[in-house]
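Okay, handing you the structure first.
Left out: one protein chain. Kept in place: all the others.
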Amino acid sequence: MATPIELGDLAEQLGARLEGDPATPIHGVATLEGAGLGQLSFLSNPRYRKQLAACSASAVLMREDVECPDSFAGARLRVADPYLAFARASRLLNPLPPVRPGVHPSASIDPAASVHASAEVGAHAVIGPGACIGADVVIGSGCHVGGGVSVGDGTRLHPRVVIYDGCVIGRHCILHSGAVVGADGFGLAWNGGAWEHIPQVGRVVLGDHVDVGANTTIDRGALEDTVIGEGVKLDNQIQIGHNCVIGEHTAVAGCVGIAGSTRIGPRCRIGGASMISGHLEIVGGSEIAGGTAITRSVTEPGVYASVFPFMPFAQWRRNAAQLRHLDDIAKRLRQLEHGAGVITPSDPPESE
Amino acid sequence: MATPIELGDLAEQLGARLEGDPATPIHGVATLEGAGLGQLSFLSNPRYRKQLAACSASAVLMREDVECPDSFAGARLRVADPYLAFARASRLLNPLPPVRPGVHPSASIDPAASVHASAEVGAHAVIGPGACIGADVVIGSGCHVGGGVSVGDGTRLHPRVVIYDGCVIGRHCILHSGAVVGADGFGLAWNGGAWEHIPQVGRVVLGDHVDVGANTTIDRGALEDTVIGEGVKLDNQIQIGHNCVIGEHTAVAGCVGIAGSTRIGPRCRIGGASMISGHLEIVGGSEIAGGTAITRSVTEPGVYASVFPFMPFAQWRRNAAQLRHLDDIAKRLRQLEHGAGVITPSDPPESE
Partner (left out) sequence: MATPIELGDLAEQLGARLEGDPATPIHGVATLEGAGLGQLSFLSNPRYRKQLAACSASAVLMREDVECPDSFAGARLRVADPYLAFARASRLLNPLPPVRPGVHPSASIDPAASVHASAEVGAHAVIGPGACIGADVVIGSGCHVGGGVSVGDGTRLHPRVVIYDGCVIGRHCILHSGAVVGADGFGLAWNGGAWEHIPQVGRVVLGDHVDVGANTTIDRGALEDTVIGEGVKLDNQIQIGHNCVIGEHTAVAGCVGIAGSTRIGPRCRIGGASMISGHLEIVGGSEIAGGTAITRSVTEPGVYASVFPFMPFAQWRRNAAQLRHLDDIAKRLRQLEHGAGVITPSDPPESE
């Protein structure tokens, strides 16, 4: 699939210093272990120099200050950040498939929708009244783009994405299959005997360069909009509740749930399978370890965690049983300290 | 989108006592902070009275016993439950889009299916043999309604919902995009070298007024049915295993997993990202905090929790390491107490 490039050209495009033959053809990227003739690899962490010694790649991206083992016969591309350079090289070698302008005859486009002539609309896609599809957009097969939705230039929807009425998708976004943008938030009022719906009249607004992973869901706002900032990257199977605001360039790994009305600052990194309660503020630059439950606002940037460490079942059983009594253990310890004449710290405030 | 209503009419329909001009036109709802001319807001928690003082809404719903700040120039609608009244007002102002009877020419309806003349069937929808679609039903674009499925009057399926063969959907339900109802439960028998399937011959039966969120999945029963009671509200990305029974008016927030054969009583509230093990009974009226793992039956109504509190990473690391030794800590404490002549409690039973 990849388009071959000569190593000299590649070095120039990456701003790399080349040690080797500029005429070497490169047609793809691979791991240090898997790379062969015509392939480019990278050494990001100097710990993996041993793998480089045995590597058969035609060229490897590495830092200036890393000594290259003599046994590595390929060329070197010296760069400041090998991983980033690798990302760029791979994009040059593996460009996105070109947009094929035109609407598939089986697609169902409302006469009151506007589809740019350069856009591609796949089989069985549905585009509602008043929707506006920008230049170079790809709407995959079976997508549903609701009434009044706007999709910015260069955005790609993979097959079977659903965008509910009125939502706004920025430019150069990528939405993967099964993503649902703009379903109703979970807004209910209890009437004493049953739940009553609260109409969700806000929208979802995605900034430019936002990625939405497969089967991720982003609910529309109750009154105001749910807002996903520029450059936010969302992995698969994420749930974002109504009225959330996610700051620019925040990255969220898979299976995270973010309850309604929470505001996450810019440039946060949220680990997989974390859950974040509703109505919180997470300050920009925060890092949340995978599996962490955030139940209070985070006001200081830093790294936060809350995972119960795993252990063999029998050991877990004994420790977990004692955990039900930890407050009692702490009290008994304080009494013993008191008996021994030790001055003890005061009780911690209760968790919430 | 909203239909304007005069404030006097609104007060009458809500059973509210009006303090203000009944001719005031109201065309929408908004937050206290965001509301402007022609908009209705609500004060549910008296703590937010400060926001009311600065509010530009044309009218605000509030309790009789709440003093209204002089600086608020709008009208007041006095009600017993402002949040519930707000839900109702918003529904009056934001009615569901009308059903447009008829079948889209691209839909694929089996000749042996029955679709009520008042129902709307969207583009590329598929309806199987023997399916029965009731009055005023909306089947969104790209939905798949399997053979023998029955969909009750007034129910709405958003685009790309899948209902497997034989399932029963009640009246006035709402199913959001990506929901899958009736896929096979995870029924397997180990033959010593591989897993063998157990056919899942039960159905999924949804009562009336059930909501199913985006990308939520409800598996069909192995032998008997999976049953979702009347008025149950399910948020997004929930998984309900085979044979579960969820009691009426229980609400389940996003990302919850409920393993097979668990029975949850009526009027429970299950917080987001909770997980509930299989073959349990959760008594009616229980409340489960977000992120809680329920691993045993709950026989007493109450509020239950199990989240590990989050903390800065370095602190978590130290505490989590000690958690592996909690049973040992407890034993050592008991020995010290014994040495000091303190009578100690007996060991707790092991967790399971």
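For clarity, chains are labelled A and B in written order, and residue numbers in each chain start from 1.
By definition in this document, a contact is a pair of C-beta atoms (placed from the backbone, for glycine too) under 8 Å apart; a residue touches a chain by one contact, two chains touch by 3 or more.
Please read these numbers as outputs of a predicted model, since none were measured by experiment.
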Chain not shown: contacting residue from B:V99, B:C132, B:V283 or B:M311: B:M311
Given A:T24, A:S150, A:Q237 or A:T262, the one touching the chain that is not displayed: A:Q237
Residues from chain A at the interface with the omitted partner, ascending: 1-2, 28-31, 34, 81, 83-84, 86-88, 90-91, 93-94, 104, 106, 122-124, 140-142, 158-160, 174, 176-178, 209, 211, 213-215, 231, 233, 235-237, 249, 251, 253-255, 272-273, 290-291, 307-313, 316-317, 320-321, 323-327, 329-330, 333, 336-337, 340, 342, 344-345, 348-352
Chain B, residues in touch with the chain not shown (by the definition above): 106, 108, 124, 126, 142, 144, 160, 162, 164, 178, 180, 183-184, 186-191, 193-199, 201, 215, 217, 219, 223-224, 237, 239, 241, 255, 257, 259, 275, 277, 288-289, 292-296, 302-309, 311, 315-326, 328-329, 332-333, 335-336, 339-340, 351
